[in-house]
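Only a single protein chain was left out; the remaining protein chains are all shown in position.
By written order: A, B and C. Residues from 1 in each chain.
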Amino acid sequence: MGDISYSNNSGISNGNSHANAMLVQRKGCWYEEEIEENLRWCFALNSILHTGASQYQDIQLLDTKPFGKALVIDGKLQSAETDEFIYHECLVHPALVHHQNPTNVFIMGGGEGSTARELLRHNTIAKVVMCDIDQEVVDFCKSYLVVNRVAFCDPRLELVINDARAELERREESYDVIIGDLADPIEGGPCYKLYTKTFYELTVKPRLNKGGIFVTQAGPAGVFSHAEVFSCIYNTLRQVFKYVVPYSAHIPSYADIWGWVMASDTPFVLGADDLDLRMKHRIKGENRYLDGKTFTSASTFCKAVRKSLDNETHVYTEGTARFIYGHGHGHNSATKHN
Amino acid sequence: MGDISYSNNSGISNGNSHANAMLVQRKGCWYEEEIEENLRWCFALNSILHTGASQYQDIQLLDTKPFGKALVIDGKLQSAETDEFIYHECLVHPALVHHQNPTNVFIMGGGEGSTARELLRHNTIAKVVMCDIDQEVVDFCKSYLVVNRVAFCDPRLELVINDARAELERREESYDVIIGDLADPIEGGPCYKLYTKTFYELTVKPRLNKGGIFVTQAGPAGVFSHAEVFSCIYNTLRQVFKYVVPYSAHIPSYADIWGWVMASDTPFVLGADDLDLRMKHRIKGENRYLDGKTFTSASTFCKAVRKSLDNETHVYTEGTARFIYGHGHGHNSATKHN
Amino acid sequence: MGDISYSNNSGISNGNSHANAMLVQRKGCWYEEEIEENLRWCFALNSILHTGASQYQDIQLLDTKPFGKALVIDGKLQSAETDEFIYHECLVHPALVHHQNPTNVFIMGGGEGSTARELLRHNTIAKVVMCDIDQEVVDFCKSYLVVNRVAFCDPRLELVINDARAELERREESYDVIIGDLADPIEGGPCYKLYTKTFYELTVKPRLNKGGIFVTQAGPAGVFSHAEVFSCIYNTLRQVFKYVVPYSAHIPSYADIWGWVMASDTPFVLGADDLDLRMKHRIKGENRYLDGKTFTSASTFCKAVRKSLDNETHVYTEGTARFIYGHGHGHNSATKHN
Partner (left out) sequence: MGDISYSNNSGISNGNSHANAMLVQRKGCWYEEEIEENLRWCFALNSILHTGASQYQDIQLLDTKPFGKALVIDGKLQSAETDEFIYHECLVHPALVHHQNPTNVFIMGGGEGSTARELLRHNTIAKVVMCDIDQEVVDFCKSYLVVNRVAFCDPRLELVINDARAELERREESYDVIIGDLADPIEGGPCYKLYTKTFYELTVKPRLNKGGIFVTQAGPAGVFSHAEVFSCIYNTLRQVFKYVVPYSAHIPSYADIWGWVMASDTPFVLGADDLDLRMKHRIKGENRYLDGKTFTSASTFCKAVRKSLDNETHVYTEGTARFIYGHGHGHNSATKHN
């Protein structure tokens, strides 16, 4: 590297010094994340756009070279401009299109605004409640994530700053779809309680209308990383709902496969074509990532993961918790944060 | 980090200093790879096991913390102990099980030995020709990749050191399956010629028996990275063979989805269950990653990639070549090298 | 690190999560510089304050955690807020205080403004000509380096945008002190010509008044790194001037010892106390780094470097040039840039 990159440092009167200079400069500043204790993922930086802090967390908006603008909370990537559409299309649309006629949705977390944005593309939606615990994160995203500005102003959106559990218990009305857009269930973590069997049974299920669907982000779902929390979230929901569908997608900026789990007491009967038809009629604009075929593929896991999902016995309860050293925490890095 | 890691440096008479010391030491040595110009992927190292050099390339065997032993050629990861099974099961088994009765296989490249190892698990196989250009790489892997020792000694394996194209042209006999286990088609790269329409038409196809199948690794196949070479390899094969099936899988140590393309003039008619049945009867031992369902899912791409595969018009020819700055090269990093 | 840093990612209701969060966030963004090809020096970043580009170079002002605001040109550190005073006090004051009555000074390069700032602290100074080739760098520093604002506005400062050699040749008047604040003499580099015997003989010396002194930054001067350019600059000046004094100082942000060479045809006769006395009378404000004793020590090298300075035979001429692979260029990184 020496040659190319160094030569331009002395390239003042040298024709291509500028190009080289750019090359060098491009490589000067980096954002570094520890995916796991022994694994680092580093993005070259254009700039550090904004920084903020709440009583809970530190917030940064970075301009990265490989993935565009990136929202970082407590030094961990939350979502990146170039590929957040994958996470949010997968979190929102499968549950909504499987539902007969979703009008009323509750988001636990989701302060970034992208989950609401995807929901509000559905012409069946009359009301979305977004309940995030951190006012500052919401304000930060409101002001800086241009792509979600319209959503934040949509009259159908009701924004509440509160603990998701307290809010769900406080409210009388119930919902067609409830969405969990929260940090992973790390023991002692902020969101662990929002992944337990008790919570699903006593708080979530009672707030679902007949035919209602619950869906949650479920952490990394790679051939190895699914064992951290994904398989346990799946197995915990299996204890509470009659029909449970896990699915996954690769998110480049997370350097891993990501997982979601959808659950209901009404069976999921639609095929790829039915899903495409409903998306066509209900969703404003085109999805980039998700359609019927994509969902069929996304909900069919490789042999190793299928086996391990079938064999999972762990259930999240207030009492027990699974904590895989490093991993669980490490991957928290790449989870959505409430 | 300061606290934990530093405190133990002074922890001589301090109970948990050793544990902490381990923590620090673990973080001292790193293997760093530039996936792309602006994207780095770093593994903590236990040790640098072996290093060697050939007239073509430099070779290293590293002991990494996140992915075990890793083969690195010219400073680029070739394969890692913990997940190479994904790459090699995907490269070998789909073509072999789709074939009526594969007895005779030619590997272009594959000096690492893992492709031969997977082939030799098939009880239909009578002969495997592995043709790699680099004697030293082969010798290096022979001596250090314990997992492939048995394969290297199998009497059904014929090892040839030669340019794959020259060798295919030299030989009279033809094959049931021909496998491309080569570096990506980077213009000016070592393997570009082995991905062109002419090569497929005039060299590969004539060497395939009736009902024969060609399969090749096809570079990164992520939602963005597939545009580097994967879609062009697919489209080039579409010009030469009647039936072409692209498929992909996430390989953690590559930090990306990887792609393969399978091609034949005989249709691929088997469903998931047929594939499972054939694997059960033909393959010694259990696959970890691949089975019928896995293949169905692996060969169904997300909306964005399907669209872009359909619309791909570029064809690799001796004349033309597609070179995406940085990417193409960057990802070469993670490709198999002949 | 896992523990501390990760735990706080999930530390919402956890008392010290914020402090920990800071810890994590602090470690997210880094400025990385290759001091040499195999040696990296990395600063944690608070922010990237400003970026710009000229026809010659790319310019950044970074806010670094270990060294405060840092000026980076073509991806190489030029000077850092916390320790630039060392470089600039050493470049300016020894020559000025050794001179009988310096009124008139010419700076080759120095666009950053810090060299002028130190000069203008001398009450003997009537006029300073600063001749830098890069208008944009000068404008960038003018607007962003607050510490030099006053200097840039001083009526005694004449700022010229031109090649230093052309400018010196163009001008009739001569100077009491001429200061070289330029990039290292790398062959093919922008400044090589401004370090040659011919340049010193035919351009610099004729522009010095009787009793005049020339001083130049002279690159890294560490126990090993002095061999890159420092000893050659010293030896080249030895060919042209009767009295030549090399000296050095450690600059933390450069991760090395730095060197300067002072030359004249009038002997340097002052002792530490004389220097202190003159500084007391002539310099406005207090030096932080340099005084008489400091200079005595700075101009006395360790055995290894003294030996190698004595034995140096290389002379910079238009024809010859010394280029030590990697080093010369690498350290250019840390040199002042014109």
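Convention: a residue touches a chain if its C-beta (ideal position, glycine included) is under 8 Å from a C-beta of that chain, and two chains touch if they have at least 3 such contacts.
Every value quoted in this text rests on a predicted model; they were computed, and no experiment measured them.
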| item | value |
| --- | --- |
| Residue among B:T51, B:Q100 or B:Q239 touching the omitted chain | B:T51 |
| Selected from C:R40, C:K242 or C:H281 as touching the chain missing from the view | C:R40 |
| Among C:P94, C:G180, C:G222 or C:P246, the residue in touch with the chain that has been omitted | C:G222 |
| Residues belonging to chain B that touch the chain removed from view | 1-2, 5-14, 17-18, 21-22, 24-34, 37, 45-48, 51, 53, 55-58, 60, 62, 72, 74-76, 133, 183-184, 186, 188-192, 325-326, 329-330, 332-333 |
| Touch residues of chain C, complete complex, unshown partner | 26-27, 30, 36-44, 64-66, 82-83, 86, 222-225, 249-250, 252, 255-257, 287-291, 293-294, 296-298, 300-304, 306 |
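Heads up, the rule we're going with is that only the chains that are shown with their structure count from here on.
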| item | value |
| --- | --- |
| Euclidean distance of C-alpha centroids - chain B vs chain C, Å | 51 |
| Inter-centroid spacing, chain B versus chain A (mean Cα positions, whole Å) | 30 |
| Distance from chain C to chain A - Cα centre to Cα centre, in angstrom | 49 |
| Interface hub residues of chain C, defined as touching at least two other chains | 1-2, 5, 27 |
